[in-house]
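Have a look at this one before I ask anything.
The other protein chains are all here in position, but one chain of the complex has been omitted.
Which chain is which? They are A, B and C, in the order written, and residues in each are numbered from 1.
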Amino acid sequence: MLLDASASGLFPIAPTPFTPDGKIDDGSLDTLIARYLAAGATGVTVLGIMGEAPKLEPEESLAITARFIAGFGRLPVIVGVSAPGLAAMRWLARAAMDKGAAGVMIAPPPALRTDDQITGYYRQAIEAIGSDIPFVIQDYPLTLTVQMTPKVIRQIVEENPSCVMLKHEDWPGLEKITALRAFQKEGSMRPISILTGNGGLFLDFEMERGADGAMTGYAFPEMLGDVVRLQKAGERDKAHDLFDAHLPLMRYEQQQGVGLAVRKYVMMKRGFIASDAQRKPGSALSATARAEVDYLLARLARHDPRALV
Amino acid sequence: MLLDASASGLFPIAPTPFTPDGKIDDGSLDTLIARYLAAGATGVTVLGIMGEAPKLEPEESLAITARFIAGFGRLPVIVGVSAPGLAAMRWLARAAMDKGAAGVMIAPPPALRTDDQITGYYRQAIEAIGSDIPFVIQDYPLTLTVQMTPKVIRQIVEENPSCVMLKHEDWPGLEKITALRAFQKEGSMRPISILTGNGGLFLDFEMERGADGAMTGYAFPEMLGDVVRLQKAGERDKAHDLFDAHLPLMRYEQQQGVGLAVRKYVMMKRGFIASDAQRKPGSALSATARAEVDYLLARLARHDPRALV
Amino acid sequence: MLLDASASGLFPIAPTPFTPDGKIDDGSLDTLIARYLAAGATGVTVLGIMGEAPKLEPEESLAITARFIAGFGRLPVIVGVSAPGLAAMRWLARAAMDKGAAGVMIAPPPALRTDDQITGYYRQAIEAIGSDIPFVIQDYPLTLTVQMTPKVIRQIVEENPSCVMLKHEDWPGLEKITALRAFQKEGSMRPISILTGNGGLFLDFEMERGADGAMTGYAFPEMLGDVVRLQKAGERDKAHDLFDAHLPLMRYEQQQGVGLAVRKYVMMKRGFIASDAQRKPGSALSATARAEVDYLLARLARHDPRALV
Partner (left out) sequence: MLLDASASGLFPIAPTPFTPDGKIDDGSLDTLIARYLAAGATGVTVLGIMGEAPKLEPEESLAITARFIAGFGRLPVIVGVSAPGLAAMRWLARAAMDKGAAGVMIAPPPALRTDDQITGYYRQAIEAIGSDIPFVIQDYPLTLTVQMTPKVIRQIVEENPSCVMLKHEDWPGLEKITALRAFQKEGSMRPISILTGNGGLFLDFEMERGADGAMTGYAFPEMLGDVVRLQKAGERDKAHDLFDAHLPLMRYEQQQGVGLAVRKYVMMKRGFIASDAQRKPGSALSATARAEVDYLLARLARHDPRALV
């Protein structure tokens, strides 16, 4: 089933579990899938920046993709296919779709600057992978250094009918969601799904601004799913109460460079994955940092028993 | 009295209050000074990035500096003197010291890349302003794009005896504090004061890693001062409790580009300044954003009555 | 007399001559002016990037400006007013115009990325300095990192009636001149003057693409003027012959970072200025580099006797 603009809910950004000696850990992959489904995931995104995708060999990328597709059944699996060259992007996109992926996610290469360069890049990328593959725009200026205005996103959406979703992680970005939803309302842009990233750090208000859900990798996907559901149910205060309880840890996890180490450490403690190993080059947590995370988990557990680990 | 390496506590980064038509609001400056002193400030930093320094004419910069010096009495006033040219830096540094400033703060220009370029720049800057002026290194890669390793900071400290403080706002930066304190312990770097910025977002743990205090502009300086004091008193849990209550608002205020608008809006509501106007070019808060801040303030007031506004 | 869109010919980018101890050398300023006029300059630009503008104190900037205005008589003097803040930009622009400048030049600050940010910046800058001052867009992505498409330049021109000229130094940039002239031809952009920079490295073809002249600082302004005149007179081969003879030296002078040292060294040897000193921080030529320049001058002298120094 192909991804479309009605996608919503919780799409975790999946990390890639490795054994301490750097092999892909299939058992942990299966555990991870089970835990995501139990957390209420409505889909999943693999091979993203936080999935250590550039450290994988092509066949490994495909094998991981296939395992998630098998595990998620009828739920959509989105595959990150960003690559420095369009040949590699095309190869991975076609291969992933052949395996049953629901769509692909494309980030702009860091060198892009002008509006025309950005929209031109998406035209060329879609020409390369084929216009039959639903795709997601990844808008992540903090890491990618590419800045897309709402008008540029609208132009990409309008020029490429296969664009069905925005992974929104501009920072700050609340007004951008409002602007895009206003475009839809005035009829100048067709509806798309907007799922938000940025480690979840603004998910509380992003939902109020019109986001459809979360697409990020915070180590408590259950909380992300709960906030999305509570906000959709109009339970604003409850959503913020839960969100605020997690914010100290979320903030700690959202540190550039060291964030994935924090995330994998917590996921390991929670039993999602067997080891927090990263493939080289990867950052490691100091003993002090691990103790800080343990302290944050203990404090969180007073509000959310799922943090008792 | 000159700034030295024993500085600690709370040095707010002062915004510059303007009237709605863009004039400097002297009355608000006096109120701001009074509120900072009441909040337990042990010093203050003026003409920083969040002080809209580049929008001020030279005489205005000096007038603001003089007013803070008069208001802070024997407490140290640090003056941001970063400038694209060393002539302008020297002029402002000498003029500020003549007025009674305790020291100056220097950020590296964004074009610097290699270790040698960075250390060379500080040598030239100190040669320009004179080695008799105590100075603070501003280490803020998120905004300035210049990355200084602990070794580079050590070299600047060792080569320039007038360096007495680091304004630490690397992100992530906890391990950097630990590394610098280890240099001191092993005797390879003389002691310096480390005050932390980054909107306060990691102040809870920065104090535990060895920071001497806070130098940032969050709209509740009282909280920053409280966390510094609680941590120094060994009241770890209390420090985190207070910090966590403020984190949702702090996080909202710490958005690049729009952060100053949030900060001034809250400070206006709290009576620190009469208007939240920024000089052009400045960002404004949408009605939705103001309502979000109001909501965060109301939630915060349940834990900290100072948020009742 | 104010600058307008009919400007053409040779506008040298003037260096600022210093004495070896860092003072402004007024005698050399007068010599420089005389040599520029003898070289056929139809105007001049002061306080540009290569004029070491950020190293000057405000009064020095104005004094230099006034001296050029006095020396150039009825010929237009353009003043670089780029500054990190609009207050400083406004102050210098108004002061320079009061002294008799013909217009100002504004470069975009390096942080600008999207088309809207760039056009927005020029709107704010013109609002700050006043719409009565003719201004020049400086388009120099290699140094400024800001990329303006022809459409963005057109938008700035159309939104700001006081925009009369483009200092074109995109690299590569030949197609940009062609695109802008095509806009004029089709009536979608009013005519502007296009003078080209980039050290002159493509002046030969820039003139053929539709440029009106040169605005750069190569140490042989006579050659720049000659090439402009020869191309306008339809003497294509002669223009290229002269240009090619200078290209080895021009290329050497156009090295980022060290270029100004080469330029001042040659100008000193040619008697344009008394010393090749730069204000700190400045790069110096090694003995080997000076010998290389001497060798290039000796080779050039076989084709152009003006290189006999």
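Keep in mind that, in the parts below, contacts are C-beta pairs under 8 Å (C-beta built on N, C-alpha and C of every residue); 3 or more make two chains touch, one makes a residue touch a chain.
Here the structure is a predicted model, which is why all the values come from computation and not from measurement.
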Among A:Ala5, A:Leu37, A:Leu86 or A:Leu285, the residue in touch with the chain that has been omitted: A:Leu86
Which candidate, A:Pro58, A:Gly130, A:Pro161 or A:Gly271, sits in contact with the chain we can't see? A:Pro58
Of B:Thr149, B:Ser188, B:Gln256 or B:Ser286, the residue touching the omitted chain is B:Thr149
With the full complex in mind, choose from C:Met89, C:Ile106, C:Leu174 or C:Met207 the residue touching the hidden chain. C:Leu174
Going by the touch rule given at the top, which residues of subunit A touch the chain that is not shown? 53-58, 60, 83-88, 91, 110, 120-121, 124, 127-128, 279-281
Hey, which subunit B residues sit against the chain that's not shown? 113-117, 146-149, 151-152
Which positions on subunit C touch the chain that was left off? 171-172, 174-175, 178, 201-202, 204-205, 208-209, 240, 243-244, 247-248, 251-252, 255-258, 286, 288-289, 292, 299
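In this text, only the chains that are shown with their structure count from here on.
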Between subunit C and subunit B, distance of the C-alpha-averaged centres to the nearest whole Å: 38
Chain centres from averaged Cα atoms put subunit A and subunit B apart, in whole Å, by 34
Touching at least two other chains at once: which residues of subunit C meet that condition? none
